[in-house]
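The complex appears here without one of its protein chains, the remainder shown in place.
Chain lettering (A, B and C) follows the sequence in which the chains are written, and residue indices restart at 1 in each chain.
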Amino acid sequence: MADTVTEGGRLLSYVDALVEGAAQEMERDPDVFVLGLGVDDHRAIMGSTRGLVQRFGRERVMDTPLSEDAMTGVAIGAAMAGLRPIHVHIRMDFLLLCMNQLVNVAAKARYMYGGTVKVPLVVRGMIGRSWGQGAQHSQGLHALFAHIPGLKVIAPANAHDAKGCLIQAIRDDNPVVFVEHRLLYPIEAFVDEKPFAVPFGQARVHAEGSDITLVGVSHGAVECLRAREILRDVGIDAGVIDPVSLVPLDTGTILGAAVRTGRLLVVDSAWTFCGIGAEILAQLAERTDARHVHARRMGFAPTTCPTTPVLENGFYTNPVKVAKAAYRLVRPDGPDWEPSPELTHMAHQKKFRGPF
Amino acid sequence: MADTVTEGGRLLSYVDALVEGAAQEMERDPDVFVLGLGVDDHRAIMGSTRGLVQRFGRERVMDTPLSEDAMTGVAIGAAMAGLRPIHVHIRMDFLLLCMNQLVNVAAKARYMYGGTVKVPLVVRGMIGRSWGQGAQHSQGLHALFAHIPGLKVIAPANAHDAKGCLIQAIRDDNPVVFVEHRLLYPIEAFVDEKPFAVPFGQARVHAEGSDITLVGVSHGAVECLRAREILRDVGIDAGVIDPVSLVPLDTGTILGAAVRTGRLLVVDSAWTFCGIGAEILAQLAERTDARHVHARRMGFAPTTCPTTPVLENGFYTNPVKVAKAAYRLVRPDGPDWEPSPELTHMAHQKKFRGPF
Amino acid sequence: MTVSLSPHRTNDAAAATTVASAADLERLYRVLRLIRRAEEEIARIYPTDKIKSPVHLSIGQEAISVAVCDVLRPEDYVAVTYRSHAAYIAKGGDLRAMIAEMYGKVTGCTRGKGGSMHLIAMDHNLLGASAVVGTAIPMAAGYGLAIRKRGQDRVVVCFMGDGATEEGAFTETLNFASLHKLPVLFVCENNGYAIHSTLEPRWATRQLCARVETYGIPAHHVADGDLFRIRDLAGQAIAAMRQGGGPVFLECMTYRWREHVGPAEDYNAGYRSREELLPWQQRDTVATLGAMLDEALRVQIDAEVEARVADAVAFAEESPFPDDHELFEDVFAHG
Partner (left out) sequence: MTVSLSPHRTNDAAAATTVASAADLERLYRVLRLIRRAEEEIARIYPTDKIKSPVHLSIGQEAISVAVCDVLRPEDYVAVTYRSHAAYIAKGGDLRAMIAEMYGKVTGCTRGKGGSMHLIAMDHNLLGASAVVGTAIPMAAGYGLAIRKRGQDRVVVCFMGDGATEEGAFTETLNFASLHKLPVLFVCENNGYAIHSTLEPRWATRQLCARVETYGIPAHHVADGDLFRIRDLAGQAIAAMRQGGGPVFLECMTYRWREHVGPAEDYNAGYRSREELLPWQQRDTVATLGAMLDEALRVQIDAEVEARVADAVAFAEESPFPDDHELFEDVFAHG
């Protein structure tokens, strides 16, 4: 379990934290390089590779053809040869083209080659949301990777963790699937200027709470924090935990809190069926000391993602939905409660405009 | 909930049931065709397409290049155009090359095109086990597909269901991932000679039991049935349920039985993290009437699959492991119990020899 | 009337003489103009945030879709990319349903679920657009396979960008389509960019047509966007396919006038210069064909086009959003 994010540093956005983390590691270690379609253009993957090509040149910030399958294989080979590639995908959905290399090769290489190779590869994939991303630009696919032994899966939800986890991922000798969320990009947090690594496998306890434990994955963490505020209005004290690292998963911290509060609500930025929430609740169900815990999962609606905003609202969780679900878990027989709909969307979300 | 498999028919092996189901549908509907590498050769995908090319010709039993990604797209296009392709993969591991088409297109087409198309596609994938299949020829990846709305996922565990589910899958207007297990291929069951469809979404209750509910997925079902016999020796009465269909999942039948027996053990032919067992246990944890249920999951060890038999034994579940886990759930404080190791391997498994 | 838009010949040696009747010209201009104006209107509306999803305009690239679709029959199929407004309209897709779709309305061609990136018009066999580059290429071959299995004389046109040819699915599909002599006309709209990346960091060589030919697929390169040349090549290829011929490939050079996604120009962004645009703008097919028409006729067509666009926008504005329950409709087909 890690401390909350309050120590030192200055305010930095999530996207700038990603840039800073990559730049500092590239400075430190000449073997680190970035590749992916458009990593060197003026949009810089929504700003997350901003300035890297200017600092490190095209040799280390490589634009690539649209060949996700082979480029993943190339990155794996380069990693096996001792380099430390960061393969960037502007949407996580495109990782579906990389599954063969990631699952059949990267995840398994160390094991099936008897420990004689390692694959220090970082694969960055961004979850799209808002502005009608639609079916194929909105998926949160971390559970697919979490299912496979040999892959680490990390989903930082604030700027501090974005930087620290990216640095840790780069230094890690294993393939790491690094899950970003574009609605988090503009959100600021205090981030140390010096390089630092956030160790994997430690959930971040944002707030202790006595009535319920909210666990938020990726953007879900932000929603849970807002839901905590909303719940205060009705006198409910919600704790908020961000797992940060999905593999390895800090079940001890998460389930410990759930056992203490007696209620657990997991809010994922993904579908729930066989998702991270399912895993957490299953581990809860397997514990003999957790029988008193009331638990629930939330995430994407069990449909394909629509583009029109009216249906998108139904597809996604939001702080009000989270607060209402938490309220119902805490007060199963309480009167109906409708927080102000204005709390539904957060500032960073309302501000978001296209065209992409 | 479906009846157990005892009615009518004659004994038929799982593999022959697959052939019979496909042949009868191809007879009935000229739009049904089979494609895949080697579907027309003398090995006939371990026998599961035996005789089809002789009966229906190469036009309808098509060998293909090694181009799994495009061939999946071709099958999807043909399905959208009104045909009913059965795309065959001799190992489920190769479906990792098809993820983009299956997840980004097949699963989403009907929804994202506003209901104006349908994708009546069957994708057969076989789980390999035994004879040192190793890291890349042994995966059970059904959870990856189950996570995605828009795909049906079916995993029959006996000859009756193999035939009936294959027929249902072919007739279904949606993409169906059809999970087979090669150790099941030789196992016989009573199968009606006439064409019949096994409806999806109905778990099969093989045996009622008063002490514990064993839920076995794919080969896990066979292991649970044997475990039930082993458990009888110590006076434990285990019910056995085969979900058959993973999406849609018959949670009612499964959790109903778990609530009645107070114990639930899910045995999957796959990894457990974010797996089907996680989903079932999570749904259990979400139920307010199931707090008394003691639950556990089993499946592949959380490692990559090794080839050497001594380690393979540790990697896989088997009837004795299942029985012991069930025993411990039923009698947490009971004395240690070691069933005869001879019961570990089943006849069909011991008989299995390579070279593949 | 005999027309040749461009004096310089393409790579192909034996190029046919291009003949366009007055009726041809009128029909072609009408479609070109409709596409251009519809997209300009989308660009005009976009900053109002009424269209809350990504749009990829084809302004400047319309001639290719119009040329190819002009030689198609209604029952022929067309597979497209997320940059599909031109092909959607050229294949006969309903403009109202297209604009309403961008507005997220239930009257949209996908009931508000797909937006601009997933246009579809199955009543005209305009196949659903995909936002994942390259996915439609094998799908098109699948339709071709179905045509062959059913002994039909239809064809499939498969549009793709230059970037799409870098995906493995492209060469996998070429091999399969040629092997089975599938009636698929592959049309690469080579605008020189994948988002902001030139061909430089993406293509080892420019020998795309030569590569395609190694699969036994005739390939033609059209360097100047000449609508009539493209129309001829497509017409010949398709006629052969209807007689049992196999796939054919066209690489049509073109230029995207606006930003990759969104309504604006982006010549200040630094990745390309306006000079690059100028030759393409000078030989703009919409203007060129318009100038070939009798002035009165052109004015009349323009007015009709304006009315159609205005009607479609009004339709979109007035249409309702989908009901909440639509969220859960059509995840699966029933039956």
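In the analysis below, contacts are C-beta pairs under 8 Å (C-beta built on N, C-alpha and C of every residue); 3 or more make two chains touch, one makes a residue touch a chain.
Note that this is a predicted model, so its numbers are computed, not measured.
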Q: Can you work out which residue in A:100, A:138, A:269 or A:317 touches the chain that's missing from view?
A: A:100
Q | Residue of B:48, B:136, B:174 or B:318 in touch with the missing chain, whole complex considered | A | B:136
Q.
Which candidate, C:70, C:166 or C:329, sits in contact with the chain we can't see?
A. C:166
**Q.** Candidate in contact with the missing chain, chosen from A:73, A:195 or A:262
**A.** A:73
Q. Touching the missing chain, which residues of subunit A?
A. 33, 59, 64-65, 67, 69-83, 100-101, 104-105, 109-120, 149-150, 152, 173-174
Q. Going by the touch rule given at the top, which residues of subunit B touch the chain that is not shown?
A. 37-38, 41-43, 62-70, 93-94, 96-97, 131-137, 301-304, 306-311, 314-315, 353-356
Q: Quickly run down the residues of subunit C that touch the omitted chain.
A: 166-172, 174-176, 178-179, 201-205, 207-208, 210-211, 214-217
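We adopt the following convention: only the chains that are shown with their structure count from here on.
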Q. Can you name the chain whose C-alpha mean lies closest to the mean of all the C-alpha atoms?
A. A
**Q.** From subunit A, the most remote chain by mean C-alpha position
**A.** C
Q) What is the distance, in whole Å, between the centres of subunit B and subunit C, each centre taken as the mean of its C-alpha atoms? A) 42
Q: Could you tell me the distance, in whole angstrom, between the mean C-alpha positions of subunit A and subunit C?
A: 37
Q.
Measuring centre to centre with CA averages, how many angstrom lie between subunit A and subunit B?
A. 31
Q. Hey, what residues on subunit A touch two or more of the other chains?
A. 69, 93, 96-97, 134-136, 302-304, 306
Q) When you check subunit C against every other chain, which residues touch at least two of them? A) 108, 112-114, 118, 130, 132, 168, 331
